[in-house]
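A selection of the complex's chains, in situ.
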């Protein structure tokens, strides 16, 4: 996974948001490397409102970082 | 959904707040793409005090990002 | 509710704190627009220590934003 | 309670930490104004490890704000 994160810079805010989602998910892959186990866990959060909100919180934290890295895409028209 | 977030810049703080709510919700849509499932989950958080507080926390985190992007709307009269 | 947040600037830190509380509450109003339902939920958090702490966390996050917007009221005597 | 927060500036980091604790507690007072109720809730968090950790999280968030306001007390010897 060495090359999974070449840069925090993205062209648009929407791409930055997708990067934030990726940043949130990688911790889970690195903490639980067993893909089959992760698949079994997926319904536990994708079908639970509180888990979805918690995922949203992690993404919000990463999005803050990505947005700052991109100077909030202020130069984007 | 490619064009859902053209910019973090808003005219007023209130619009920035609405953008923060949108930013919080999109993670849930992207994590649980099944709209019918999301509709079933809605009462679980809209009628639960702790879930509403958790949603509020996510929005607060995104609002911090949007506010910084807009230099806190200091130029707004 | 269009005009509920004209500015993040406040005269004093105490007013900034009250604004942070308001910012925390508005998400709940926008997520659960039914006022009667919100009234029914109120005891669930106002009489629960962990819910009160969670509300306090949301306010802390918004207060950080409001304080930064006001340059920490450093010019206040 | 109008004059409870005249400034975020403190002389020392330790005083700034105490201010962060105060900032965390005021939300609870404002959300649950009934002092007798708050007294009943106190054992629920002061004798529960997870509640104490959650209080610590709120204080950490406020301490970040107070520390930034004081430029991290870098001029303090």
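Going by the order they are written in, the chains are A, B, C and D; count residues from 1 in each one.
By our rule, a residue touches a chain if its C-beta (ideal position, glycine included) is under 8 Å from a C-beta of that chain, and two chains touch if they have at least 3 such contacts.
Fair warning: this is a prediction, and the values are worked out from it, not measured in the lab.
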Identical protein chains across the whole complex (4 displayed): 6
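The rule is short, and it goes like this: only the chains that are shown with their structure count from here on.
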Geometric centre distance via CA averages, chain C-chain B, whole Å: 15
Chain B and chain D: spacing of chain centres that average the CA atoms, whole Å: 27
Chain B, residues touching no fewer than two other chains: 45, 48, 50, 54-55, 57, 61, 64, 68
Chain D-touching residues of chain C, taken from the complex the two chains share: 12-14, 17, 21, 45-50, 52-57, 59-61, 63-64, 67-68, 72-74, 76
Residues of chain D defined as touching chain C within the complex: 1-9, 23-28, 30-32, 37, 41-42, 44-45, 48, 50-51, 54-55, 57-58, 61-62, 64-65, 68-69
